[in-house]
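Removed from the display is one protein chain of the complex; every other protein chain stays in position.
Letters A, B and C name the chains as they come in the text, with residue numbers starting at 1 for each one.
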Amino acid sequence: MEFSFTAEQDQFRDVLGRFMRDKSPASAVRSLMETDKGFDAEVWQQLCAEQGLAGIHLPEDCGGTGYGPVELAIIMEEQGRALLCSPFMASAVMAGYAILQTGTDDQKRALLPGIADGSTIATLAITEQSGLWRDDDIQLQATKSGDDYVLSGTKRFVVDGQNADLLVVAGRTDAGVSLFTVNAGSEGVTCRVANAMDPTRKLAEIDFSSAPAQLLGVEGGVDLAAIFNAVLIAFANEMVGGAQAMLDSAIEYAKLRVQFGREIGSFQGLKHRFSDLMVDIELAKATAYQAAQHLADGKDATAFASMAKATASEVFRHAAHECIQFHGGIGFTWENDTHLWFKRAKSSEVFLGTPNDHRERMLQAMGI
Amino acid sequence: MEFSFTAEQDQFRDVLGRFMRDKSPASAVRSLMETDKGFDAEVWQQLCAEQGLAGIHLPEDCGGTGYGPVELAIIMEEQGRALLCSPFMASAVMAGYAILQTGTDDQKRALLPGIADGSTIATLAITEQSGLWRDDDIQLQATKSGDDYVLSGTKRFVVDGQNADLLVVAGRTDAGVSLFTVNAGSEGVTCRVANAMDPTRKLAEIDFSSAPAQLLGVEGGVDLAAIFNAVLIAFANEMVGGAQAMLDSAIEYAKLRVQFGREIGSFQGLKHRFSDLMVDIELAKATAYQAAQHLADGKDATAFASMAKATASEVFRHAAHECIQFHGGIGFTWENDTHLWFKRAKSSEVFLGTPNDHRERMLQAMGI
Amino acid sequence: MDINIDAIRAEVRTWLADNWDPNLTLVEWRTKLVDTGWGMPEWPEDYFGKDMPPVAVSAIAQEFAEAGAIGVMKSGPRMLAAVTLLAHGNDQQKRRFLRRILTGEDAWCQLFSEPGSGSDLAGSTTRADANGDDLANGNGWKVNGQKVWTTSAHHADYGILLARTDWDVPKHQGLSFFVIDMHQPGVEVRQLRQMNGHASFNEVFFTDAVVPGHFQVGELGQGWQTAMTTLAYERRAVAGNRDAKEDKGRNGTIYGEYREEQAIANEPYTWYPQRAGRVDLVVERARETGKISDPAIRQEIAKLLTMHQSTQWFAGRLSELQKAGKARGPEGSITKLAASNVARLASDVHTAITGIDAMLTGDQSPHDGVIAEILVSVPAVSIAGGTDEIQRNIIAERLLGLPKEPRFDTGPFKDVRRN
Partner (left out) sequence: MDINIDAIRAEVRTWLADNWDPNLTLVEWRTKLVDTGWGMPEWPEDYFGKDMPPVAVSAIAQEFAEAGAIGVMKSGPRMLAAVTLLAHGNDQQKRRFLRRILTGEDAWCQLFSEPGSGSDLAGSTTRADANGDDLANGNGWKVNGQKVWTTSAHHADYGILLARTDWDVPKHQGLSFFVIDMHQPGVEVRQLRQMNGHASFNEVFFTDAVVPGHFQVGELGQGWQTAMTTLAYERRAVAGNRDAKEDKGRNGTIYGEYREEQAIANEPYTWYPQRAGRVDLVVERARETGKISDPAIRQEIAKLLTMHQSTQWFAGRLSELQKAGKARGPEGSITKLAASNVARLASDVHTAITGIDAMLTGDQSPHDGVIAEILVSVPAVSIAGGTDEIQRNIIAERLLGLPKEPRFDTGPFKDVRRN
């Protein structure tokens, strides 16, 4: 039996997609992206408290709805398609998975419900200078201090760092890398907003200077690769949603725009490129979906997660570029919406590792 | 002043091109490729003795006409375009350059005139198991024996090895790699015809078992890279000629073939691909020509030779593939001529190093 | 309709236990299958079937496989003829032709493509003209023209033929559909050699070849609609029939006959795996040549494996959607186009991995010639069964809803430009 979405999942997508598009017209994206915070608290509240989306992948005893990676993938795809601005990626996906994978049962029950209902905005601070999740690149120092710890070091590219109440931070002790939770308002925590190319995804650089922290789970007990895989798969699904938005937008324009007395979409030179783009997007979707199903099945998802990330980010970049091209001059203006997705695409290409990085990671995971 | 061909060179090309196409219709290629020898002795005689082409790049005191790499490039391009079957590449280009670069003045005056007038068919045997020109890969042993040497070892991918009277062979002594000349009829020389994918370019594997040989130049005195560069540049020009033949053939077909009541060449999907192909071919030509001019100027041609080889072999492969595709079903038949060039293209892609090999070599030569 | 799969399984098991005998001849055994309907259970009861739904058909196939029982003859183009005749033939035609197709006694070929109409199949110019004055009396037709890309025509007893009977109407309306007897003087079959040296196809030349009136299938001028049935089946079946299991371990008269039959039927397809690029060999080959440790080649290998894997996943999901009735139809063009991309990249990767040895062919090429065969076979995959360009048109117009190309071939066919 091959993977395909169930009728319920299809219906979930339909409803959700309408909701997202309704809540995130380009005008909303444009006004939110100009703000420091970058999202609409009311929409976020609807997303979490009313729709229960932020806890889709979290267990019911932690405030979640007990679905899994496939349903999360649907949310991510529709969110990426609508370019809905929210701390979903940071809080629900990144911090949510990190706590779910690493925390003790008590910690999960304490921390996850707030993430699920949206009352806590959390984020995950792993990367430093290199921007990579490699163990060696994590140099932030965690020092035992009484029952708790203090953290010192700097994290870069922290998604929604400026919006987070709760920081999940990777730090190093003698036992290796562990995760810690830090209250964002604590002394010793300094957050600088980064100048992000993609203004719809806020980034921060955060300094920790003997900042008080609690250990998540046990020392050295974090499975970074597992968290990374889950995040990558959600992210890949977000990207294929973005790619689809670009194809839809270009198709809509090509059907309306008349040049030389014909719709430009009737020119075979364009039609064939549209077809090639659709093929690439469908294959990237197939990979992103299958990776989610694989994760849902509880199998090691390393190879497929990296495959999905590499494929999705390349197709998103390509789709965004083609969408500009098919719009012609207007596609390069600020007024046209294409650049909003284009910047998300360019940014997504390198976030969490380049396509080349992930192809290599995929081969190694396959024993090749 | 940028490079371009002189009016005389343009005229030379015109005359030559007509001659080549006249002497090498597809029917001739097809009958020659079925023979072991693979070329028409009479045409070869006309090429060399009447037209003086095989000595174009050789000095006048060695029986040549004293032109240089640019004129040789023109010959190679037109030959590649017409797919003219001859030992030109083996004898004039490979062995010719090797002797010219390496031989003593006496040796040049003794050996080159026969190559120039076509009475001697020579070839160059460098590669062994790996097929590469790297110093380390040359393991054939040369042992001093009186004034001369004996050679023992095996050479693979010797172009026109079975047709050659004179073998120029790379062998190893304590001084490193040197070139030697061997009479093909000597005892200890065994030649096996290889089963070449491209039947228009004959290949042989040659065993040397204490075969008598003369040293060319001085021991350890060969500049393999210089010979390699000169050969690569000639070869790149041959390949762009092949690519042009594929474009011409596909264009001709697209103008004639009617489907859906229109010439298929009027469909924009095809037109745009033709245009892209033309761009690629023109850039590959620009590179092949400029590399030839660079060589003619006496500069180190390593970077540009490798650039030209990589570019030309990729565009030739691409053009041949597109030519089949544009022909549709008929393009895949034996009866259609496209496969003759296609096989030359596939074979050329790996002969003398893959595109990846040459891109790396190019960067290193540029100090990158 | 409620169906009890377990009951059907029990029934077929019992029937097989009573009837299956490896020492029968193929025709003897298949005659039983045809008479009982167990050979084509999805077909109507009136015509050698049992009117069973797909789920039952799968169960029956499993029972046959477990018993090691051979099925009716389905290989090669004969099933294209069978499904078309079943849908459009008259009672007499179905009775006459279908039985001997299923028993394997008659081989068939498909006579649609022409040199002048490859992508534009409806532009066929092979003509069927009334033979004598009175068609109503069954004088029939005489056929002139040429067909091409005909698989196994040299083994065929009959062909299904698309020919033009009216030149004064638009091209799709002037075609009619016939059965033609391949054993007659007006039919000449020539093998067509491909660039990879194989000869999987034929050209077929008709010179006043005769078709009796009762060999006309469907209405006059409705040939295109009839041919659509054939083509739809062909598209679905394209990757199906190729990998019939070999029953090497089994003994019995029938297995010997069956192997021989399959060898002939599969002969045109031996190079098809190479045409698809042999992605399965890539990692093994990279290990053999050491290129597995070349980071630039590794990137290409990863791209290829990704493209290949994702194409399979897409196709898998599509097949689930089709089963659930949720597919729109033309999505198969995505799979086909993706398969072309896979094959082309695989050929490039095999070339890079193989290096200099890619200059050799036949037994001197690695893996006993397989590598060389990949390199010279891959160009076929983006042409055969509908070119990539046609797939792109289908995707653009039928999946993405882009406007159609302006048309220049809608008038009376006699006025349409053609080669």
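Criterion: a contact is a pair of C-beta atoms (placed from the backbone, for glycine too) under 8 Å apart; a residue touches a chain by one contact, two chains touch by 3 or more.
In this text, all values refer to a predicted model and were calculated from it rather than measured experimentally.
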Looking at A:71, A:198 or A:276, which residue reaches the missing chain? A:198
Residue touching the undisplayed chain, where the options are B:284, B:323 or B:350: B:284
On chain B, the omitted chain is touched by residues 1-4, 251, 254-255, 262-263, 265-266, 268, 270-272, 274-276, 278-279, 282-287, 289-290, 307, 310-311, 356, 359-360, 362-363, 366, 368
The missing chain sits against chain A at residues 127, 130-132, 156-157, 194-198, 203, 256-262, 267, 269-270, 321, 324-325, 328-336, 338-339, 342-343, 346-347, 349-351, 354, 356
What residue numbers in chain C mark contact with the hidden partner chain? 294-296, 298-299, 406, 408
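Just so it is clear, only the chains that are shown with their structure count from here on.
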With chain centres defined as C-alpha means, what is the inter-centre distance between chain A and chain B in Å? 53
Which positions in chain B touch two or more other chains at once? 267, 269-270
Would you pick out the residues of chain C that each touch at least 2 other chains? 389, 392-393, 405
